[in-house]
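Have a look at the structure that comes next, please.
And now, subunit A:
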Amino acid sequence: MADPKKPRPAFAPWDTRELPGSFTVEETAVRVGNYKWIEMKLFEVLGGWIATVPELDVKLRLGTHCYHHAWHAELFHKRLPELREMNPERLTLPANDELVAFVDAMTAPEGQGETIEKLVGVYRVLIPHKIAAYTFHLNNTSTITDAPTIRTLKLVLQDEFDDWRDGEMMIQSLIETPEEVDRAARHQASLEKLMLAAGGIAGPGSIGNPYALQEATA
Partner candidate 1 sequence: MRKLFPPDLLARDGRFTRVNNADRFNDPRGARGVAGGRPGKKGNNRLTPDLPEAPDAARTLMHGIFVGEIQALEGAGRTCWDFETGKGSDEAPFELKLDMARQCWDEARHCEISVKLSDWMGTELGEFGESAFLYEAACNPDPVLRLTGVNRALEGLAIDVFTTMKDFGDIAGDPVLEFCEDWMLADEVTHVKMGSDWLRRLTADDPERRANALEFQRVVDKLFSFGGLRGETDENPIKLARRFRELAGFTDVEIDDISNVSEEATREAAATGARG
Partner candidate 2 sequence: MASVTVTPDEWQYVAFDSARIAAVAEKLLGETGLDVDLKIEVDETTPLGRVSMTSLQPLVVAVESGAFEDAKRPRQLSEVAVADVLGRLLHRCRDRLDPAFGEPPPDAALTLQQSTAWDAYAVGRCARLGYPVQRQRRLYHFRNRHGFNDVADQAFARLWEAQGLTWADLEAVCQETDAARSASVG
């Protein structure tokens, strides 16, 4: 080993983290509040659906996933005061009214024969949008100043990927006819349109804007 007194840089040669990030403290808090809101809506409806779903394996998975999203809500809730929002409820908000409309439609199915609709709403629409928004945030926030949010997002994303796979496999196993393929696709399309209107789980800009440069120079 080299002389322990010999100075080393704070950032090792392989550590390329940089200061600037795309979000201010305030912007981060607003997004995190949106995340907490959507995670709450998700864990609440998964909990509510358990009693309405006759398929035993699905019933048990919903119970497991319900907790995952509750835990995400808790992680985001705890991050809010660290982002100078001492009243976390104040920022626990939907991104916009369109997202509320999306959640209302996603949580509407109740019947015993509607497991496909319930799962499609969560696993083919909402969770992919959450993965997208969280990934955008993860890749654009400051890797130095916002390390706590990054850590939370990484933990959350791991669950999202696992749960998405679980949910997608449940859907594939439930769909047995071409008519059911259409049913699933129709429901997905109607929810996607509502999500499109909302602009994503954190509203427009949930995953950034690829045309921003073009628009700025036009």
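We adopt the following convention: contacts are C-beta pairs under 8 Å (C-beta built on N, C-alpha and C of every residue); 3 or more make two chains touch, one makes a residue touch a chain; residues count from 1.
How were these candidates chosen? In short, all candidates are chains of the complex that A comes from, given by their letters.
What you are looking at is a predicted structure, and each value in this text was computed from that prediction instead of being measured.
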Which numbered candidate touches subunit A here in the complex: 1 or 2? 1
What residues on subunit A touch candidate 1, complex-wise? 40, 43-56, 59-64, 66-71, 73-74, 77, 107-110, 112
